[in-house]
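All protein chains but one are shown at their positions in the complex.
And now, subunit A:
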Amino acid sequence: MLFGFPLLSLVIWLPILAGVAVLATGGDRNAPLARMIALVGSVAGFLVAIPLYTSFEPLTSTMQFVENHVWIERFNVHYHLGVDGIAMPLILLNAFTTPLVVIAGWEVITRRVSQYMGAFLIMSGIVNGVFSSLDAILFYVFWEASLIPMFLIIGVWGGPNRVYAAIKFFLYTLLGSLLMLVAFIYLYQVSEGSFSILEYHKLPLSMASQVLIFIAFLLAFAVKVPMWPVHTWLPDAHVEAPTGGSVVLAAILLKMGGYGFLRFSLPILPDASHQLAGMMIALSLIAVVYIGLVALVQADMKKLIAYSSVAHMGFVTLGFFLFNNYGLEGAMVQMVSHGFISAAMFLCIGVMYDRLHSRQIVDYGGVARRMPAFAAFFMLFAMANSGLPGTSGFVGEFMVIMASMKVNFWYAFLAATTLITGAAYTLWMYKRVIFGAVVHPAVEEMKDIGAREILVLTVLAVAVLGMGLYPLPLTEVMHTTVDDLLAHVARSKL
């Protein structure tokens, strides 16, 4: 443990300052400089986050790397940071993804480069803030602030229908989070003037108020995850967003919703969580089964992966509300693994889009003949997306299915259908795009991936395989936190 050194602040503010520096390079004349600063800043952001893992104390569930300063005296708001075994992996995931996004946009983005790179770096810092805030208002500020860069990324660099998608993304998310704010202020009243999340964990609450607060939180987090039926913004946002935007959206921003359940809903409202677990499980299973079927019929590759994200995140929420060890840990593994896999899938689609400027499956066919190296990478990620053993996609899904088996056979049965539908939609898409004869002359022109793309995809491939074969480094840091969280949720607050 590094006592006294404000490591978390550094992890938050270094990317933000680097982002401001990138913005300061100004117009596209200085684009090479902007790219350079962005790369250095994002890699530095990842490097400073590594001590969070190496100095992490896995045998305790108390908050680590804590910083606590009074921020707004009037409302007793604190600049209170700290991470546990749930938050720390997500911060690392975020810090890991940012350099990949910067590299992925290296040559592709030619318009307003500094603003593009700056937005990603600032967002990266903000999201680290979301995962490390221990004060409700601080959390809320980071949470909402993350909307602004993403809104601009979709709206400025997005596809033809980007305005609709950007505004839908913003308003959907805001609707939920405003109610969360009301819930926070309500808790502030009940706790007689505290915005400390850890205080809220101990705060006794009546059933009625727990249920109401649960619903307010649910709206905020369910939109973000997204859960059925409030998922409709996600396909729109993904389809219109530039590749980097889709990657961050799927890999990082969705995790904020999942994290919210673990940090707020479960520990603050244990009784309401148990009470409403049936509903949550039902919604999760609908996402897994129904959205999986919806993904099957998509003609647009990005939309297909977007729906597949919703289905995979269904596993995450399912795991949360089973209230057992396997479920929660599996959900966490699934979140991190989905971060890698969805990032890789969107990057692969981005690789093809950069060459052909189409995301329609029918416009492709026979890509393997022209791009063999790419086809190999894409194969690995498609397999991971369908949950093949040996890839990270398998571990989380398997753990959650095991956990649901303990609770109810039919939960497990329905959840397990994903092994069929997931394989079906991913591999069928892969087959139509990659194999077969070259039908379109444009495909004939496609060049295989270059060094930059190979670098990004290799890093992700290593992550996906590494986590699939040896998930222990990830699960061991969250063990104690998950156990203590479950013990906490099991205690009634009434």
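Everything below uses one rule, namely that a residue touches a chain if its C-beta (ideal position, glycine included) is under 8 Å from a C-beta of that chain, and two chains touch if they have at least 3 such contacts; residues count from 1.
To be clear about the criterion, contacts and distances are computed from a predicted model.
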Open item on the list: Tell me the UniProt protein name of the chain this structure doesn't show, selecting from "ABC transporter permease", "NADH-quinone oxidoreductase subunit N", "Protocatechuate 3,4-dioxygenase beta subunit" or "Heme ABC exporter ATP-binding protein CcmA".
Closed with: "NADH-quinone oxidoreductase subunit N"
Task: Residue touching the undisplayed chain, where the options are A:61, A:115 or A:128 - done: A:115
TODO: Check each of A:35, A:80 or A:162 against the chain that is not shown and name the one that touches it.
DONE: A:162
Task: Option from A:66, A:185 or A:211 whose C-beta touches the chain left out - done: A:185
Open item on the list: From the list A:145, A:277 or A:402, pick the residue that touches the absent chain.
Closed with: A:145
Task: Touching the absent chain when the full complex is considered, from A:56, A:131 or A:170 - done: A:170
- [ ] Name, in rising order, the residues on subunit A that touch the hidden chain in the full complex.
- [x] 26, 71-75, 112, 115, 137, 140-142, 144-145, 147-148, 151-152, 155-156, 162-163, 166-167, 170-171, 174-175, 178-179, 181-182, 185-186, 188-189
